[in-house]
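One protein chain omitted, others in place.
Right, chain A next:
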Amino acid sequence: MIEFRNVTKRFPDGTVAVDSFDLVIPSRKTTVFVGSSGCGKTTLLRMINRMVEPTSGTVEIDGEDVAAKQAVALRRSIGYVMQNSGLMPHFTVAENIATVPRLNGGTRRAAKARALELMDVVGLEASMADRYPSQLSGGQQQRVGVARGLAADPNILLMDEPFGAVDPIVRAELQRELIRLQQELDKTVVFVTHDIDEAFLLGDQVVILAAGAQRLQVGSPSEITERPADDFVAAFIGAERGKRALSVKQTPNGPVLVDAEGRTQGVLVEGGA
């Protein structure tokens, strides 16, 4: 469990990125921070592994204040996946994945074995082990990034818009893979995105944020869709227009659901979930 307690972050130039933020992030679930750029969602994420220190308030992991932990050791114990992969351009794929096991003092051989194991987990061919990141496609680089994040088998995985820079088809594929991985590995995932569809697809708990990391609504995708907290949230998730605005249309064969564009999205079944 990760807990933010009354966390504020004021940058030296005076901007308040996060203002009195409270949140409990449950273990072994995926929590998604979603909001437009500059809302402070990445700052929140970076406070968990102390890449950003709060001005006031505390961030706790399982009841322990992260500020009391040694920053380098803390970061090695938490997986981190970022946009544009953040891979070391001078390390091969295997070396990149093995970074944290090597930092923790593992032997080259053990680290390489672990890297190959993880390449299989994230769906990369073993033949890519000795390539450099620049020799991979964007989607492959992100897979390596995810594998690196998992290499030390952390309980927590932080993901900062990890699929933001890949094309929509690869993105959908990576999202499906992440859902599969999460079912297998059972990590506490904290995911940042500006894409509400991605948030609803991946999140068990979705946190909708406005500027200053102001919490607009926290809940499961169903709760938010069924009871948006206010008009802003309703507009943001596209409840009135867009793909979540469905209306019932009667047809000779029974009622169907159509979206705002008039396209039929599904059949209304009595007694469905």
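Just so we're on the same page, a residue touches a chain if its C-beta (ideal position, glycine included) is under 8 Å from a C-beta of that chain, and two chains touch if they have at least 3 such contacts; residues count from 1.
Criterion: contacts and distances are computed from a predicted model.
The chain not displayed here is annotated in its UniProt record as "Osmoprotectant transport system permease protein", chosen from "ABC transmembrane type-1 domain-containing protein", "Serine-protein kinase RsbW", "Osmoprotectant transport system permease protein" or "Ni/Fe-hydrogenase cytochrome b subunit". Across the entire complex, the residue among A:M88, A:A126, A:I179 or A:L268 in touch with the chain not shown is A:M88.
Only one residue in the set A:V16, A:A67 or A:L103 touches the chain that does not appear here, and it is A:L103. Listed residues A:T107, A:Q135, A:S222 or A:T264: the one in touch with the omitted chain is A:Q135. In the complete complex, the residue from A:K9, A:K41, A:R114 or A:R148 that touches the missing chain is A:R148.
Remark: the residues of chain A touching the chain excluded from display are 46, 49, 51, 72-73, 75-76, 80, 82, 84, 86-91, 99-100, 103, 131-132, 134-137, 140, 148.
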